[in-house]
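Here the complex is missing one protein chain, while the rest keep their positions.
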């Protein structure tokens, strides 16, 4: 990360007033949002100050609005937060977005335009030519694209950064040191993915009970496109693909949590 | 069944013209409807001549409209039938109804009023005071209520007959001979019910994967009410309950097909 | 518990030398034994000082001998303990027994005869006429049988106390306050029991995958006998059964942990 990248002040885990950085979560009632709320409870850097979701939930307390799926209880710090709508007027320093892809596109742009750094798990902006797709351990230098993004889009202090698809993240963390040490030409990856990845209600039990489903809509496309960007370079004006030969086959298996990936490299 | 009951002509498995009785299926694309279509293929008494469903499916061939879930293929005789809407102008002698309870109530009345005998698997009319809830081996005499139903409702040749909830049917077939031989006072029944009973998509895999769900909405109420009617009597003007003490506890289990019931009788 | 019961000194959770009470676990490598080892780690009253098992494991460290099945790691305090055989010469104040019923009978007697209090999860001595079958919240007074047991069997400081079958324990905890308040006459209980209750390897996956098995060998007999003793009384010379009408139906379900019981009382 360059010294002047817009996130450099976040590297110090306090605000200028000495307090924790205040985080909001968009799409906080969904399954990814619940995971974020869980991870932000008692976080050493962040304080969860806002939860936002679609209109159906807004106005209720988080404890009442959420259909909680994790085994741990709803964090005490989140229970009494009132769920807000997707209006970019939240009391927080930045937002994590766990919005469904049906609404994430324009909503995340609204927040960035209103000055919020947006860190998104949604797929909508991942492949945008001026939006970093980020795994900090892999391609932190891609954050250098943010000033151009802000200039292109007329954002002031706000911007959008995305993280990759879950299956991509695990794969690329393994590929990165191999790419650096040996170079990579061809990758074949087969996944066995848990049902929680499809959200709730997600996969119908009639489809997966005692069964394996050798297809996950859009997943193979993401796994074949995103590593190209992650392992590629930001050349100052655009992202240059890594130019890998990449083939992915994704299977859904009757397991609640976790992904298993079998990878063949550079055959 | 009395000699003059409206179904007595159906007891001879041919029409007056010597042909098979022509059956229609309402709600033919759902999971219960699929089972009916499967059972009517190559049936010795019936010929499936019409399939009807909600507006979304109508106009397509059955093969294109249905998301088929059975392990056997779509019956050849059904593939090319054009799915009709729920207008009571079908070319058939009677209809089986597998309609969802959200639409079954008035739709079944429309067909009865238009002259069709309606044999329904839906719950809407089961407890109506002039509608037989029928297990032929248990309470065929309840068909004697049909003339009063027709008079009450202004139906001419049409009428409605229902079958009980799946868990009730298995229970009452067992209780009937015991009730006849010994009398019954108190029944406690616990069910373990498969996921197919909830239709498709039905139970979310996140809810049932490696789990048992000790609640099925409305099921215990049905299991505690329907046997009273089935084991009771038609006294010429109304159904008299059997007056049993009945308690049911229903569990969903991660099994595709079948129900298991554990019953305690007359403790 | 009477003032002079042999366990009364255990009610003070320290030894006379001010140290924690030293516990041994028999059958420590099996699935019940693992659970005991897990529960004894960092226990406020007990220090785990000995693990014992069949000859096949003895001589190895516990970390090497055990095929660990719990999600938490092997407790650090247990890893380096050397697994002993079933010889009653362990360095501990008493033993928990998780021995398989094929060996528990005489082995537990050997330890009691050698002076060890034996607290057993095995079924072998549960219904012995001079051995308490104990749920402390339910029938602590049954400990009064221990002096007669010691006299009958020629034990000095040692004795045997057992806990009931897992399904019985949950049932009787619920029945006890109802029995006290209202009296109980007849009980019908249906269980849905997880696969972990059968140990490891236990239930074959071919038997339980997508299935429910309506039979667990010996389980219904235990559930119908043990509550009679637990809810009955020690009259100074023998245990008097509670005289309940009790009927149990036990099912195995494809769930890893936990039991669900549906109970009908006093119909």
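Should a chain be cited, it is by its letter among A, B and C, assigned in written order, with residues numbered from 1 in that chain.
Methods note: a contact is a pair of C-beta atoms (placed from the backbone, for glycine too) under 8 Å apart; a residue touches a chain by one contact, two chains touch by 3 or more.
Please read these numbers as outputs of a predicted model, since none were measured by experiment.
Seen in the complete assembly, the chain not on display touches A, B, C.
Interface note for the absent chain: among A:70, A:240 or A:260, the touching residue is A:260. Which of A:41, A:63, A:192 or A:242 touches the hidden chain is settled by the complete complex: it is A:192. Remark: the omitted chain is touched by one listed residue; of C:146, C:195 or C:216 this is C:195.
Annotation: of C:203, C:230 or C:246, C:203 touches the absent chain (contact as defined above). The chain not shown here touches chain C at positions 69, 195-196, 200-210, 254-256. In the full complex, chain A touches the omitted chain through residues 186, 188, 190, 192, 210-212, 214, 245, 247, 249, 251, 253-256, 260, 262, 264, 267. Considering the complete assembly, chain B touches the hidden chain via residues 209-210.
Methods note: only the chains that are shown with their structure count from here on.
Between chain A and chain C the centroid-to-centroid distance comes to 48 Å (mean Cα coordinates, whole Å).
Among the residues of chain A, those in touch with two or more other chains are 209-210.
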